[in-house]
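Every protein chain but one is kept in place in this view of the complex.
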Amino acid sequence: MSAKIKVAILGATGAVGQRFVQLLENHPWFEISALAASERSAGKAYTEAVNWKLDTPLPERVRKLPVLEAKPGFEAAIAFSGLDSKVAGPIEEEFAQAGYAVISNSKNHRMDEDVPLLLPEINADHIGLIEIQKNKRGYKKGFIVTNSNCSAMALCLGLAPIDQAFGIEKVMVTTLQAISGAGYPGVPALDIVGNVIPYIGEEEEKMERETQKILGKFKNGKIENHPMILSATTTRVPVIDGHTESVNVKLQKRVSLDEVKSAFRNYFSVPQKLKLPSAPEHPVVLKEEIDRPQPRLDVNIQKGMATIVGRVRPCPIFDWKFVILGHNTIRGAAGAAILNAELLKSQGFLS
Amino acid sequence: MSAKIKVAILGATGAVGQRFVQLLENHPWFEISALAASERSAGKAYTEAVNWKLDTPLPERVRKLPVLEAKPGFEAAIAFSGLDSKVAGPIEEEFAQAGYAVISNSKNHRMDEDVPLLLPEINADHIGLIEIQKNKRGYKKGFIVTNSNCSAMALCLGLAPIDQAFGIEKVMVTTLQAISGAGYPGVPALDIVGNVIPYIGEEEEKMERETQKILGKFKNGKIENHPMILSATTTRVPVIDGHTESVNVKLQKRVSLDEVKSAFRNYFSVPQKLKLPSAPEHPVVLKEEIDRPQPRLDVNIQKGMATIVGRVRPCPIFDWKFVILGHNTIRGAAGAAILNAELLKSQGFLS
Amino acid sequence: MSAKIKVAILGATGAVGQRFVQLLENHPWFEISALAASERSAGKAYTEAVNWKLDTPLPERVRKLPVLEAKPGFEAAIAFSGLDSKVAGPIEEEFAQAGYAVISNSKNHRMDEDVPLLLPEINADHIGLIEIQKNKRGYKKGFIVTNSNCSAMALCLGLAPIDQAFGIEKVMVTTLQAISGAGYPGVPALDIVGNVIPYIGEEEEKMERETQKILGKFKNGKIENHPMILSATTTRVPVIDGHTESVNVKLQKRVSLDEVKSAFRNYFSVPQKLKLPSAPEHPVVLKEEIDRPQPRLDVNIQKGMATIVGRVRPCPIFDWKFVILGHNTIRGAAGAAILNAELLKSQGFLS
Partner (left out) sequence: MSAKIKVAILGATGAVGQRFVQLLENHPWFEISALAASERSAGKAYTEAVNWKLDTPLPERVRKLPVLEAKPGFEAAIAFSGLDSKVAGPIEEEFAQAGYAVISNSKNHRMDEDVPLLLPEINADHIGLIEIQKNKRGYKKGFIVTNSNCSAMALCLGLAPIDQAFGIEKVMVTTLQAISGAGYPGVPALDIVGNVIPYIGEEEEKMERETQKILGKFKNGKIENHPMILSATTTRVPVIDGHTESVNVKLQKRVSLDEVKSAFRNYFSVPQKLKLPSAPEHPVVLKEEIDRPQPRLDVNIQKGMATIVGRVRPCPIFDWKFVILGHNTIRGAAGAAILNAELLKSQGFLS
């Protein structure tokens, strides 16, 4: 067995950073070699710097790793970034410049023309942008790849099967998002216990534009956005993990309920074919029970990497309506970045 | 000062029945003279029969009232019904036949052709159906008037201002409904704590069809449904009181954001003109703060009788989107029935 | 009618400050003349500086009041302090020195030997310390009076009736405290939704020592602590308002269950005799229902100024056990300070 690829985690003490640490424990291909965070934490052992908030124990291997400043110089090929968007932009560029494959969950570079907003089930071919990016930016070895916002991720995975099969024209979506999506400390308890907050800053715009890019086509060295029109309303509800989305879609053609359900049920794509280690066996799981999916019961299906679809039924205005559920900090954040890294490795981008 | 009108409450120990008792305490026009419930409770004093779940004390006046069986024979002009829909149908007919004004919150007769689905701000003229109903059913003095489902109520009040001003063609709505809407014991805690249930039995159908009737026209002795098309998705969230609704609407004409907001802000209708005791001063309250309305903070505005609208903004697919909040057991149930009774009295139907 | 006494609120934008503003609206004796907060807010209108989190509207009268820096110079006789304890100490002293009656909810001066930890039902005579304080500190007109921590407040009011009647020797208490007790933003939602946090910083020490001072005797110019021994465990639960406390007490003598209940039921003290405007009619309300008190149902009894006691029953180890509930931000904070001000006025300390 050859040695694992060394990876650094930028923003390692934050909510997404903790998920990276959790999900990379015992990863077959990757191994954490460096943890970086803000200056305040730098110098401490990880176990002292982090306020570990996950319900599995802090992995033994990383407890004593020193927390470093987020500056190039680590022995690592990949820099997973869970950095706060206030600082992520230039730091990620610095790491790419220094030769790291920067695989980022932050929003800063998502909409850059030459940066893939990668979602392996849907747009694995967008990695073609990497070469263009390197040329344009003068990166020798490094590059930046991003994954989308958590609510856009679940939406894209719930739309892709029917978009690929029948073509989607319009999407109306209302989300009910988990509090973990806001990071830590994130939402004050006084604001959300027994309550709903019908607004999440910038979230609706992100869902609308990131979805178009993710589902877009890579053509002539550019991403051509998907022409579907989207209208999103995003809300916060007192759920720990799992974004629920109520979706109405208008298709390009008339199809039957069975055809729609089959499209969801049979969805199978690149990461599944490549058997990437973090790929869910079924990227989309269709529930037939009338009151599902539910975050508490379904969010951990396939280790949080599946997207669950339920309540598929005709819409009196558009064509179909259904409910999507996705794990916002696994499939919607750290898990997505790791799957991106696995795709990149399988395609020879990390050698 | 003349004596108050005596009223009976059918289903007095249930969730809606308790709200009737609470809201009728010190009512200027009405006075509870009889409390009726299932055989199991009959014979006990109200304070013993009821499992009082409201956060104001059980009113002194009714503590010792005996709970009676739900059969005509009370000294009362009005029978407010909060009966379970499993039994409400024939009992309400029996009371109407016996001469009572039956003002019901139950679903059984809502869609009867000759029964008004009354919402005084919107369709006060639907009381014209009462005469037709009496003739058709052979009721001498009694009659049945209903109010809508709680989620339809909030939707109608949020739509009416712009429908009346500009005409609505299409409505897409996703609700986030409170647990009190399911009565008591209602939703098991294990199902909803930290969770979302994306399904409420029959709720979507009720919202779609009751809205069309409420906003319909009384013409030639019949209600002509409003021709708008609706598509609803209803979900349950861990909130005690207050249904939140994410709404997208397509209008018949192009108007400006200011015009839409003005329509909401200036909405003023029959109960306000008549100064009915339970009428909110402003039936619709427009919030400008970006993260409102919120159930915990806004549900009790104007004693739970107002409908709160916020986040009014353009919709990329339809014309406008906004968020509605209504108190589901006050404006959406018992308070609505009481307002209906006040309208009926003011129009001479209770003399 | 003579003019009302002008009052300033220090820390007016915080959680306790907002309660001061809410509870002082339409107060018969006091009138807000100045709102002070941190430099960051200073200069703005209150409605812009505050993130209003109460479920009643921001009072019209204060919306446009400018927020000032917390420095003497206001036209006011009283300075209610809801300041953060990080800054409260010296600011409160500065105001006392400048002639204001400082009535503080902050912890900084509570245990000062010459500062009353005032709870009018229990130790109205502790105001005798004020004269001593003024002499000692060289205050001419001003002085500092404090109220206790919210969990100590409920405990003291639940203990006082039986302590006064029978004498208490030992108290074991475990609390289940509301999130509003931590202020705003306070507890992160991720930490408490569907969870219990079995620790609140410094809370156990405060409960143990403040209770002894509150129930202590004013003798020879000093407070002699009550000799009871206390042992507290404090926890946080996902409740908005209302601290629940499970209490076991050992008395100095053997009494019957009826005697204990009578002591609670008949408790009536100085604020009730003086008919102070904010005094609850019954400072302690005894519930006989087996599953009460409950925060959601009982916390607002007597406008949040009562302390609710229930489940009084024998303890196999000590003598009695029972459950106490108190509204932590009304009776346990701003309401307590206002009641203290009312006592001071009625005793001539504010003229």
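Letters A, B and C mark the chains as written, and numbering starts fresh at 1 in each.
One rule holds for everything that comes next: a contact is a pair of C-beta atoms (placed from the backbone, for glycine too) under 8 Å apart; a residue touches a chain by one contact, two chains touch by 3 or more.
Bear in mind that the values here come from a model prediction, so they are computed numbers and not experimental data.
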Query - Neighbouring shown chains of the undisplayed chain, as defined at the top - result: A, B, C
Query - Full-complex contact with the absent chain, from C:Gly82, C:Pro161, C:Pro238 or C:Gly304 - result: C:Pro238
Query raised in the report: Considering the whole complex, which of C:Lys6, C:Arg137, C:Lys170 or C:Arg265 touches the chain not shown?
Result: C:Lys170
Query raised in the report: Among B:Pro238, B:Pro271 or B:Gly332, which residue is in touch with the absent chain?
Result: B:Pro238
Report summary line: Had the left-out chain been drawn, it would touch chain A at residues 53-57, 193-194, 240, 296-301
**Report entry** Contact set of chain C toward the excluded chain (per top definition)
**Finding:** 170, 172, 174, 176, 194-199, 208, 229-231, 233, 235, 237-240, 244, 246, 248, 290-297, 310-311, 315-318, 321, 323
Report task. Over the whole complex, note the residues of chain B touching the chain we left out. Result -> 15, 53, 179-180, 184-194, 238-240
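We take it that only the chains that are shown with their structure count from here on.
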Requested in this report: Express in whole angstrom the distance between the two chain centres, defined as the mean CA positions of chain B and chain C.
Outcome: 40
Query raised in the report: Using CA atom averages as chain centres, what separation in Å is found between chain A and chain B?
Result: 42
Query raised in the report: Could you say which residues in chain C touch two or more other chains, in rising order?
Result: 53, 193-194, 240
